[in-house]
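Only a single protein chain was left out; the remaining protein chains are all shown in position.
Naming follows writing order (A, B and C), and every chain is counted from residue 1.
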Amino acid sequence: MSARLSRGGRLIDRTKPLSFRFDGRTMTGFAGDTLAASLLANDQMLVGRSFKYHRPRGIVASGPEEPNALVGLGEGARFEPNQRATTTETFDGLTAISQNRWPTLDLDVGAVNDALARFLPAGFYYKMFIHPRPFWKHVYEPFIRQSAGLGRVPQGGDADRYEQAYAFCDLLVAGGGIAGLTAALAGARAGQRVILLEQAAHWGGRAPVDGAAIDGQPAADWVAGTVAALAAMPNVTMRLRTQVTGLYDHGYALAGERIADHTPGDGRPRQRLWRIRAGMTVVAAGAIERPLSFAGNDLPGVMLAGAVRDFVVNWAISPGDRTVIVTNNDDAYRTALALLDAGLVVPAVIDARASVTGALPQAVRARGVRVLEGRAVAKVKGGKRVAGVAICAQAGQGAVLEEIGCDAVAMSGGWSPAVHLWSHCGGKLVWDETRSMFRPDPARPPTGDAGQPIAVTAGAASGALTAADVLADAHAAAGGQGPAPSAAADDEAPMEPVWIMPQGAGPALKAKMWLDYQNDVKVSDVQLAAREGYESVEHTKRYTTLGMATDQGKLSNINGLAVLSDALHQPIPATGTTTFRPPYTPLTLGAIGGEARGEIFQPLRRTPIHDWHQAHGVEWEPVGLWRRPFCYRRPGESSHEAVNREVRNTRERLGLLDASTLGKLVVKGPDAGRFLDMLYTNLMSTLPVGKCRYGLMCSDNGFLIDDGVVARLTEDTWLCHTTTGGADRIHAHMEDWLQCEWWDWKVHVANLTEQFAQVAVVGPEARRLLEKLGGMDVSKAALPFMTWAEGRLAGIPARVFRISFSGELSYEVAIPASRGAEFWEACVAAGAEFGLMPYGTECLHVLRAEKGFIMIGDETDGTVIPQDLGLGWAISKKKADYLGKRAQERSHMADPARWRLVGLETLDGSVLPEGAYAVAEGTNANGQRLTQGRVTSTYFSPTLGRGIAMGLVRHGPDRMGEVLDFPTVGGKVVQARIVDQVFYDREGAKQDV
Amino acid sequence: MKRYSVFAVAREALRWHTGWERAWRSPQPKSRYDVVVIGAGGHGLATAYYLGKNFGITNVAVIEKGWLGGGNTGRNTTIIRSNYLQDPSAAIYDKALQLYEGLSQDLNYNVMFSPRGLLMLAQTHHEVRGYKRTVHANLLQGVATEWIEPAKVKELVPIINIDGPRYPVLGALYQARGGTARHDAVAWGYARACSAMGMDIIQQCEVTGIRTANGAVQGIDTARGAIDCGKLAIVVAGHSSVLAGMAGFRLPIESMALQALVSEPIKPCMDVVVMANTVHGYMSQSDKGEMVIGGGTDGFNNYTQRGSWQHVEETVRALIETFPMISRLKMLRQWGGIVDMTGDRSPILSATPVGNIFVNCGWGTGGFKAIPGSGWAMAELVAKGTPGPLAAEFGLNRFREGRFIDESVAAGVAH
Amino acid sequence: MSEPQSALPGRRAAGFATVAEAGLQGMITLRGDLASPVLAAAVQQATGCAMPGPRRIVQAGDRAAAWMSPDELLLILPHADAPGAATALQAALAGEHALVAEVSDARAMFAVTGDKAVQALAKLFPVDFAAMEPDEIRRSRMAQVAAALWQAAPGDWRIVCFRSVAAYAFGLLDNAVRPGSELTA
Partner (left out) sequence: MLILTCPHCGVTAEETELALGGEAHLKRYGPGDSDEQFEAYMFARKNPKGVHFERWRHAYGCGKWFIAARCTVTLEVFGTYPAQTARPPADLLAAIRAKRPSADLSDWDAATPEDAQ
């Protein structure tokens, strides 16, 4: 059984006991514990179930590479699935539950899959569940899906907040072990701006556990001294609990900082995502120990040798009273020594190598431990925890020579550099035959914006395996001047590449050798993939799901590659690796979203009159990022009723519209007229000062992109109104053409959209209202239709445009935004006697539709050209060129059979459904019903008391009076007659009074 | 080809699965084929498959630079739907959907087509109008879709936040037949079936040149030698411009990186595919339990299969707004795929300026769902030399004529 | 109500730095040939400031001239003075190819002050603040909106954005200065 030792534990504070719960059981730990350490201290060796076979799973590692110990952490709005116990700091009151088991961790019904494992090899689902066809949808897949997934689903929202921050540096050091510290110090002493980030809650990495001596000091002391030295340097920033998760193009790196994961609810942001631009990233991420593939290597109690050492030294955890060590290298002997130092029993070290004579093995032998050379584990005995190991010859087929009772197994298959960050952005790897590892190829680094290297590895991440090599490599990586910190050279014999145990294992044993613990991928599965032709490493990965678990293959990939290479009879480098993708460890989506939630999810653009609308029954409509009033509902009114009231009131009396969102672009210069003539389809250069003209704008591909009224302000200045959505887009469009095509033309553009509030005063009483406000002559004589004037209204500076988008007498008044609300309220107050009511966008739409005016986005959808809309009058025939002219000459756009704008009137007076199509006889070659038109705008017209619509119809304007069929979703057909699209005041008398 | 079935699996289990044969052969290239298809992704393999199945043309090689299914087929978010607005699009995507419905049986390979239903959320009035228009168009195209109200959306997607303060859900375009499939399996299933017909799938074989004479194709040069062909089909999403360049013409295409990511697996919580175009994100849950999330395309030309980070942020924050419960999930993996973006964002299935060279490209962000239909139509184009009805509107000539197939009304977001 | 209103009159937030909406500020966009002596004289006249170099802001009392692009300046002055100044500039530049536009009301301005103010800004702007000169104006992006920023004095930052997004900008800053979220102690 695992337990807490009575002495030791360099990271724990025994004066601070903590209480936490796991699966409902109250347990205790110490400050400084990881949850994994705390669980082991409470003999909780079984911590989860595997994905496919629901095999019992125990803690196997001690860091971010852990594939098994995933728990559901927290409760309610702070519940988080799949949290790794090995990187979770234990805190008082922590609550965790095990995952992927039912009803309990101990008695899991899903474990029946384990009994059927032989029938469920890699890719079994591709070969089964094919017949009968409906069964996949209704029987098989629902079953498979119900058994999918690991953690429980969070319910509802997230109680925490997140944030992001930018940082810039010359040198980003990812990893705060002795390599990272050395590199940071070297860079900092050279005057570089250094950011040093460490994922754990403490500095120093493995070295203090492994017992190195650096510059004559114990590693822990050297670490403390170096950290203090760095902290004192103004050009160094250091952060714990911060994982560099990805390296991206041009030296962009992401790091996730866990600020309050261990202090939930303390008011701080839970996590912070750092977005770092680094000149150079030093990848000092260390190395990851490889498991060994032997039968039963997945039982709880089988752990990585380095992890066992960590638990003993850092947290005073005994993984068991008797720990057998299985290895193919010398490093694992350190674990034996650590266990012995803690007073625990090591019954034997099983070493696959034929002869073991290095200093470390000798030291272990000297402590009286049996070292079995050329031996392997034939099988681990036990059910939900290790009970013993059966020993066989590595060279054989697994005949058991001996059995040894034990309650833990520490295994080591050697170490793999953590090359992920190096590889994310294109750094290449090379297979190191002597060390049996893929390590970074310094000659092929990831490159940046100037083609320069943007990353370098340091220490174990480079493949260095001894403290002396690590320090020298890290010092050099950061361009260190002078001597590197030194450590006594270790005398370690090389590892032997042993990929399965025993070498001649048969199918039955291979089906019990786990490669990927979480996804239940075994040696036999990889061999099956190879046999079936899934030979590419990517095919094998995808066919078997090897390396696709939440650890992304940190433990399994190299072993899997080796097994695949063996099956294909090719060297490992010929097989290659799968692609390393960010993030290095999973990154919380909340942190990725950052501060953008709630009120600051997105900018919400407000006009100066926004608050008034809000206070007066507004129903909002999002228009881009703006909010515009859709209508103003009175108590008891539906939206539809409100719109009808607003329409009638505007037609009969007086309406007020907040039109502030319309774009207002000033175009000025000697070439401004010429420029606008290119931009608009009609002539703007001939517009007299003081006048207004409606204009259309097309893309150079011919399509209508915007419309609006242009006013000529002075001889060389025009004011162009755009649609709400067009302000920024058309401004950019203008700058594009001015800067990139006609850069020698003398034109300046300024976007004044937000400088002004704009209020449309609309209806028969409009003039009387403005006259009451006073200050300007707004009579027909002084200010005729399609002109503008400047002055003061109600004492506020105003520019008044006599334009109409409703067919009524109408003034659009622009006032400075700082006085927009004041002007609006003045209108409301003064307008009471005229029956003034504010109206919203829906009323605006109805008013314009009654008049047959087009709306960008309704009549146009990116496929419509002005000629389709009967707007030929707004296309100059005189101009040699304008944007879109040549495009509109192409055969399809000049086709007389294009659908063209007409009005549509239902025979029964009903409102045509939105987006309905008019059918023609017959079907096309694909069996689709032929169509001959469609509805673009459709409304109930309160003015006419019936439905009105506009639509595009083939040869429409030539077919007045014809009746079209519009099938609707319910199977009904609505009939509508083609009519002129101007339904109201065809002569335009009402607007020109 | 040994047939797959539950009985076959059981039989093999008794001998530890040592008796399975290769899913596809790994042959040496021959010196000549009637048709060479460049690109062993889903579209290329499907083209070859239907050349054999529908036209009896089996002297076919499928040439692949890397490993089959390793391009966009293996890195997309596996959404399948046919609720397109424009007639030509609806026709080919619905053909694809129909073929997907029977693909596992047709190929004797379970591609795990999962018609779990697909929702496109309407979160502005403009979208409401657009989707209602699509429903009407689909009605006449014979594509069953419906407009559903918010309450029904909530019923189908319990984890959704219908009343988001910023973009409340106003309804959705729902296609019950839409869903997902296992992307790799689609490529593998086609490859196995092509191989069984005697076609050669040649992996790790980069095309280095295209030989023409008298305005028509003669053959190709490859890393594994010259191969002659009667006809050549270029089906290489992402690299179409490069191959076209070898044949001496330009395409209305730009290659860009499209971003996707998955979360760690959680227990089933969302049984449909949801696309939220206003906030630029879409999400489904895989059979493994991962939330599969797709987002934006970088605007710049890119051949790296890596992408920029900001689109991931935009997508994720938008989806948190729509699905607040995902905030405490974690991103497990992100990746990019290189997609062909055409001038009108619709695909190209076309003859080319060079005789007997045909291109199938430009599927942009939506190619996976089209694979069977695309292969079907492409096979017809290659076999007959002229397009059938499914491909007729997708010719290159449309760019000269100004006759575009614009789906932006219905699909404002990558997919 | 007859006084001109800024976007968020009087809005303030205090955390590890202080955020305040700075009230109405007169602003004039001036586009033209920045090398023109006539233009330089007009700028001097309007603001008392010399022509700023690229990405610089020249401050003189309650007025300033900021370089916005190779052919654009932003002139800053008291709100009430802006219309008159714009008219005067227009007159002074009558012979030049130049555009003068008052933009006072198109903008919102915030002051972010305190020793740690820059930490709040580092959460929102993709800007290397350590590399910024004291008299530099930087146009960039504050989370999801365009913004410009400079220092009125050390630790006294000014941020300008469009008026319509003032509430969003304030929300961002308010969130960024919350106690406990300092980037460094």
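Criterion: contacts are C-beta pairs under 8 Å (C-beta built on N, C-alpha and C of every residue); 3 or more make two chains touch, one makes a residue touch a chain.
Just so it is clear, the model here is predicted, and its values are computed rather than measured.
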Neighbouring displayed chains - absent chain, whole complex: A, B, C
Residue, one of C:Q45, C:T87 or C:S140, that touches the chain absent here: C:S140
Of B:T124, B:Q218, B:Q310 or B:S408, the one touching the omitted chain in the full complex: B:Q310
Sole contact to the chain not displayed, among B:I227, B:L251 or B:I405: B:L251
Interface residues of chain A (partner: the chain not displayed): 248-252, 277, 426, 447-451, 700-701, 732, 735-736, 739-741, 743, 880-881, 885-887, 889-891
Residue ranges of chain C at the interface with the undisplayed chain: 54-55, 68-70, 72, 126, 138-141, 146
Missing-partner contacts on chain B, residue numbers: 239, 241-242, 250-255, 299-304, 308-310, 343, 399-400
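Following the convention adopted for this analysis, only the chains that are shown with their structure count from here on.
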For chain A paired with chain C, centre-to-centre distance based on mean C-alpha positions, whole Å: 33
Centre-to-centre distance between chain C and chain B (centres being mean Cα positions), rounded to whole Å: 49
Of all residues in chain A, those that touch chain B in their complex: 51, 78-82, 118-119, 121, 124-131, 133, 136-137, 141, 144-146, 148-158, 246, 248-249, 252, 254, 275, 424-426, 507-508, 511, 524, 528, 531-536, 538-539, 542-543, 545, 548, 550, 552, 579, 581-583, 586-590, 592-594, 596-598, 601-602, 604, 621-623, 630, 701-702, 857-858, 861-863, 887-888, 890-893, 913-917, 919, 924-929, 931, 934, 967-969
Chain A residues within the chain C interface of the complex: 161, 163-168, 193, 237, 259, 266-269, 272, 275, 277, 595-596, 599-600, 602-608, 625-626, 666, 668-670, 717, 746, 748-750, 752-756, 795, 797, 816-819, 821-822, 825
List of chain C residues in touch with chain A within their complex: 1-2, 4-7, 24, 29, 31-32, 71, 79, 83, 97-99, 101-107, 122-123, 125-128, 130-131, 143-145, 162-169, 171-172, 175-176, 178-181, 183-184
